[in-house]
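Only one protein chain is missing; all other protein chains are in place.
Coming up: chain A.
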């Protein structure tokens, strides 16, 4: 018997030109929680997907329990006792919880018998691990926290001994994350091995026994958690010393630039996503909207920026109404001084097949300075792009390169440069640093604070609570489409976490 649950030797993997994993060695001890951290794009998900048989390594060996195994597909991994909760859930949305858990592990051709067996087993697992979830609920009707539970149940149902969790806390509220950590502790006590991936250093310190750090496709270090520190890990992750906090002075709020009153927005299914929301945004301040993903922040941004029709309510931009319930036109709003950095830069913010220079003028392409009669003035556009590339340190500095070929951080800089350089009165930013590397995060945060100091009004939506707390001058918390509280930026994480989970908010509303 070996006390190694997993051993990876010389794992190498490329996707086309991207060398995602370079000669990786990793040893995970049985019965431990092993953390893996690294910036976005470091290759963590790729490595774990290779272990799970989802991708095939170009070279290298995998040992499970000391024995060399070939994991040619996920089925082989399941048979070796490996289970994985993927970063992007692998669930069938219009199936029930039970059907999802059962899928691939049904024990007969006819479903009836499998269903009753699965129901009993699911009950048992629910009890044992405090993983309650209604087996007959449809996945699409469950909040993400519960969807994740289903993924964990799926792995346990297949009797996984080694459980891989890929960035599980990204979608959870702090109390939900705590609950997850308790479950993981319990699984560990039963002798299961857990590989826990995150880019949040605090979580690593809180629950892991050992931690491995990845950077740019390489495994750079493995430490015992008790022998390391947040500072050391951050430095290993980025490859240089990083400032973990942003410096910013006092805000000088001025006139009201954006006033939202009783705004209600429904999604395409008719579900109320934004419920009677009101707030104001002043010149020279940053207002952060905190909340777990899916609590209406996205719809709020879309309604204010004229992408999605609201059901009722008013929005005043510089004192003049925006026709949010009718035909608000994003182009028109731009010319009135409202700039929008959308949450989803791939689908809304950029046209990935266009080059950097073209993306740099999207939405402003009718502006006189980019036009030469009815034609685009390519020289002016090129010059404009070069200037932005210099100012925002966009790499590689090539305006002719397709935006798809820039890294996440640089793509985000392209969008930010486009929207910020017009000097808008109001800047609305969704998820400014999602999928952006730590180095670029520092830069982006600085630019946002600069905007504020120039007297611009900034509305910031982020699911990263740390980011909200670091940047905002005021914090608004949304839960289930409603504003459940407003706090100063020095509010504790625990307090905000409870609001985000809807716990405190309900009390406050009742008072």
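Basically, contacts are C-beta pairs under 8 Å (C-beta built on N, C-alpha and C of every residue); 3 or more make two chains touch, one makes a residue touch a chain; residues count from 1.
In the analysis below, contacts and distances are computed from a predicted model.
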item: Listed names "ABC transporter permease", "Spore coat protein JA", "Pyruvate ferredoxin oxidoreductase alpha subunit" or "histidine kinase", matching UniProt entry of the absent chain; value: "ABC transporter permease"
item: Hidden-chain contact residue, picked from the options A:63, A:103, A:246 or A:348; value: A:103
item: Residue in contact with the excluded chain [from A:67, A:94 or A:252]; value: A:94
item: Those residues of chain A which, in the complete complex, touch the missing chain; value: 15-16, 52, 54-55, 73-75, 77-78, 84, 86, 88, 90-95, 99-100, 102-106, 108-112, 114, 154
